[in-house]
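Have a look at this one before I ask anything.
One protein chain is absent from this view; the other protein chains keep their places.
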């Protein structure tokens, strides 16, 4: 199947399954390779990259919550040049589009990152991660700067705070799609250090709020929306599609249940619907023993070869 | 102990413990009377009241979430006149201040509710519940309208969306305190009907976001902040105080663990700190058998009588 | 309403679908009457699951309260649970009651089990209709005087017209997937076989999720006719169906 997940045009982004990891969830594409059939994912979103290197945040960064976690990393990364050097060939080898996530630290940096990424064949689209307290004006400028400096589609990831205004601003600025929303920021007390720390909140309970915003946005703007935030089941993903999303990003559920993203991708990619009989036993027996799984994977990769030839990429 | 929880002035609100239920959690004061020692609560916040009667929402209203729930009621109530008629004498008999929660349906209604409440001895303060998508201008007008029509302190309960701007607006309008924040709105699929429904999201995972906002607001505005959202333990309540709140509201945790609000009230009210030895065994053995509890209550109400005489009310 | 901690002293399995938990409780809890329930939460505390569960008593015995639970749930003797209650009002029977009909439509008849004992002791004839999935309810432990009728998924059973005509009072509980729709179906059965369904005759025994159990949250609010409402946790679980605003019949 083919899903167009950015606004139509010469550089729109078409995927086989409308399912991808949220930025950072699968690192730079070198994570869980033996655990998830990457080929089933519609697109790969990279870990966040900034123009200059960033070092990690100090202090406690992981706080377990009831049915969730708070995570604060400071978005450490070696900067766009080093990242491209290290991962260019890996991304070229991936069978699906690669979306480079760029941290919108400053207008200047966004512009430079966009030009840099524009020259890279390994990158198919950009996702600009906008800060939580960003003003709509600034957001518009950031996205406009990216759009002016690349031919590739530019996705804008917005926070849930002030989502409606921000979505309108980035749509006006020429974003190809809106990713809604970034996980919310919060403050929690670290059980280890006993101190209050802030970070992003993840878990199934953030989903209802994101789902509501996606539904609101889908009525308010006319570029595609990629739904994100707390997806923890196939049904959660379908709920986002029902609420008006064109595609979804799966976040920390992948760390708890890695296979889940593959099942969601197959489900929304139409594989489950078109082949209910026998073809995907691991859908119903997730995590069965290695031996069994290998056998089925063999069967399946045989079966998948056909469909792969009909796909747009 | 005495805590001034609204801006100083001739009509500021002083409470013995900075702990109260969120609007609706204990109904109109007739709920859990045998289960919670109401006297320990710093204030009582009523269920939401509108000027005209409101009937309940249609369709499924309760959706269990992982570590939480989504609830949609439509704020049914018989309107302010009937509510006063029914509950005036009950509220008069309560030993702590009563805060009447008014749903800000329209400017006209807020004005009328405020005048109405101003004439009621049973009401010590008003809390105006602002809608989720309200503009700062409208919020300012609503609060100004309430303030102009009553001598009593006016608290403004704001949503988490756009909290900073709204807090500034209501502070400018003369609010005595800001209640931050109302539980966020979300959409979830009802497991019974299979439909998507929207409502408010409750549970421990909403706390980090509310806590972060309270911390932000406490640096940005100079009227007291009453922290609310997902408090599920004494430590959660203390976290809000640490983050800059002057008092807290406890929400749905009360339905799961009714005694919790009493323990929090005793804790933040200073009782636990001043009487660690033996005086409050049920703090350490919550929910012990009735017989035992009764005996301790007796002991305690004897003990409490002294302190009650020294309190400002 | 009170909250206590109770210990699971003993577990009896009725069959693979149902089990009884014998709970050691305060003396007070032996006062619970048929129709009333408890809101339970297993300890140690976690916040998932969040809402308390509605537990139906089936009998009291000395200081023990017996509740009926699905056989699929795993309990262990010695486990501690927190119980809040009582929720709701006891069933109210007509003074002239002779024959009572209890209907469980695709849901276990747990709310009725405690009532049966009392009804029989008062020489009232009891018919229990188990429809659809309720048919997996084991009846060997019920007193032999109870007439058990098994109905199909659509509430058909042989002699339905007779049973319906014969009953002086009816209590019906239904699956939660579409509580109002199913109650409506029950209403139609009775309105089809009687000229008019009188007041205080046909009661729906409602089992919505109960966030607060005490009238605070409005989560269990039931629309009645003429714009009135009822809180199931306060006035229920049995509500006279002739007063309820049931969905329009299809």
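A, B and C label the chains in the order they appear, each numbered from 1.
Just so we're on the same page, contacts are C-beta pairs under 8 Å (C-beta built on N, C-alpha and C of every residue); 3 or more make two chains touch, one makes a residue touch a chain.
Quick caveat: nothing in here was measured; it's all calculated off a predicted structure.
Listed by label, the shown chains that the missing chain touches in the whole complex are A, B, C. Among B:66, B:140 or B:251, only B:66 touches the chain that is left out of the view.
In the complete complex, the residue from A:30, A:108 or A:151 that touches the missing chain is A:30.
Only one residue in the set C:48, C:147 or C:177 touches the chain that does not appear here, and it is C:48. Within the whole complex, the absent chain has one touching residue among A:13, A:69, A:83 or A:182, and that is A:69. Residues touching the missing chain, restricted to chain B, are 66-67 (touch as defined at the top). Although one chain is not displayed, chain A still touches it through residues 24-27, 30-32, 34-35, 47, 55-56, 58, 61-62, 64-69, 71, 73, 76, 192-194, 203-204, 232, 252, 255-259, 287-291. Although one chain is not displayed, chain C still touches it through residues 46-48.
The working rule: only the chains that are shown with their structure count from here on.
Two chain pairs are in question, B-C and A-C; the one with more C-beta pairs in contact is B-C. The geometric centre of chain B is 34 Å away from that of chain C, both derived from CA atoms. Centres computed as Cα averages put chain A at a distance of 47 Å from chain C. Under the contact definition stated at the top, the residues of chain A that touch 2 or more other chains are 66-67. Shared interface positions of chain C, i.e. residues touching 2 or more other chains, are given as 46-48.
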